[in-house]
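Encoded as structure tokens, the structure appears first; notes follow it.
Excluded from the complex is one protein chain; the other protein chains are retained at their positions.
What follows is subunit A.
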Amino acid sequence: LICLCLHPGAGQDVGRSCILVSIAGKNVMLDCGMHMGYNDDRRFPDFSYITQNGRLTDFLDCVIISHFHLDHCGALPYFSEMVGYDGPIYMTHPTKAICPILLEDYRKITVDKKGETNFFTSQMIKDCMKKVVAVHLHQTVQVDEELEIKAYYAGHVLGAAMFQIKVGCESVVYTGDYNMTPDRHLGAAWIDKCRPDLLISESTYATTIRDSKRCRERDFLKKVHETVERGGKVLIPVFALGRAQELCILLETFWERMNLKAPIYFSTGLTEKANHYYKLFITWTNQKIRKTFVQRNMFEFKHIKAFDRAFADNPGPMVVFATPGMLHAGQSLQIFRKWAGNEKNMVIMPGYCVQGTVGHKILSGQRKLEMEGRQILEVKMQVEYMSFSAHADAKGIMQLIRQAEPRNVLLVHGEAKKMEFLKQKIEQEFHVNCYMPANGETTTIFTNPSIPVDISLGLLKRETAIGLLPDAKKPKLMHGTLIMKDNSFRLVSPEQALKELGLAEHQLRFTCRVHIQDPRKEHETVLRVYNHLKGVLKDYSVQHLPDGSITVESILIQATAHSEDQGTKVLLVSWTYQDEELGSYLTSLLKKGLPQSTA
């Protein structure tokens, strides 16, 4: 019943997340990302795929953005303003605050620096953000009468959320990117046992189980500390948002604890603006920051100051965070060139570097770099690699699945080969179906929707009174009449149904003759039958009526001598169809004959 269509992007690929879900007739688009690797049309998802003709607004009920990373929201202004979509866009408050900053930065780089035309403008970003509806954690938002969405905390970056989309009793959970281990500034993703029909999970680290973050942190701090003590300078190239804040907090607290004096700088730019939002959205951070912000907001850094270009030449130790993260351009590269010659200095790469960037070159051990203008730069400084990534690893993904208990799992945002492994594991351990569609592929998942039926109180009380204590976990058998009328279902007692429909009650009786070889007189036979039944059916009321018949509950048994053969008695068993079960049991019992020894 749920039909799911994956858009170019997402699927078995990292970057360009964009997923389309049709759930019980509602169409929801999850994320609207761009691909960093392309500079042409391929960078945005192909929206014409959604509807060949006709407006997107008519087709889509809502758009949900999980967090502010560009591979999840980068195509949003293009989608809403240039392609044209006027429906609601949902994201969390921090995402709504930070997203436009990043989009604007992205626009500046592509338009102003690279000189591209036919790109969205600042005004478009603004217009686009006007369509955004901000949601709170665990707030159930009613998109329309049937469709509702709810956000869960996802870790990863500030404001990242997982979304539960629910129509009637069918539901889908989309995780976006999430992190199951807490870090220095964010907590771990959490979801309740919502038992969705489908869980769409990212699987960036489908085949990795990571080491404890403490070792990584300790290593990082130790290296920085040692270098600073030696009087060296440390360069940490970072992307402006996300990891950078975590590392800042890490260094800031370390400096505080150890009473260090060496200055830490952060290259300015969009960070300052973003940091402001980090200060504001304290509720989205981890326990430590939430608990101590009354005394001091951890994001009001004491030791970290804004960087000025002139500082790079200052003598003495220092630590500098500089953008961009892969050392391919900008401030980080400038500083790198200044410092590379001194073996006392150190550069720490906190994340993955794309092939071809300076970052990648030095990480793979190249010591002589050719810069523009055929300069040769000799790298004497130490080069370190530290992985600070905020995606859930294989164990984390499994843990989330365990928490949410979905009926089906769908893996996106990862490499096909790795996903294959995880898929196999999920099916093995949880016995649920797991899918991993490729780009553009549609997956259809059939669900068993439960249909709510109204039951009249009288009937419910009557029926529950019959059995033992009601047990929530077990299905219970009830007798009643199902009336399907005007698109509604009702379960009522038969009497009431008859009354409503204006029908008279018909009784259906089954009668059955059983022949018994018994030479004795009729009433003796009856007595024997009576004793026999009384002995066998201990839980039922067996009565011998004065007119010579026997009743077992409401079943009537009469005995007459066979008209031809006096030695054969005919037992007449008669029951209504409600007592079918007992009645057929009785006949089969009687057919076996009476025990001989009874006297």
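One rule holds in what follows: contacts are C-beta pairs under 8 Å (C-beta built on N, C-alpha and C of every residue); 3 or more make two chains touch, one makes a residue touch a chain; residues count from 1.
Following the convention adopted for this analysis, contacts and distances are computed from a predicted model.
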Protein name (UniProt record) of the chain left out of view, among "Nicalin", "DNA polymerase epsilon subunit 4-like", "Integrator complex subunit 4" or "Dynein light chain roadblock":
"Integrator complex subunit 4"
Among listed residues A:115, A:365 or A:502, the absent chain is touched only by A:365
Given the contact definition stated above, which residue among A:113, A:130 or A:214 touches the chain not shown here?
A:214
May I ask which residue of A:39, A:139 or A:424 touches the chain that does not appear here?
A:424
Sole residue of A:182, A:330 or A:449 that reaches the chain not shown, by the stated touch rule
A:182
Out of A:342, A:403, A:496 or A:584, which is the one that touches the chain we can't see?
A:403
Missing-chain contacts on subunit A, rising order, are 181-182, 184, 187-188, 190-193, 207-219, 221-223, 225, 253, 256-259, 286-288, 349, 363-365, 382-385, 394-395, 398-399, 402-403, 418, 421, 424-425, 429, 469-473
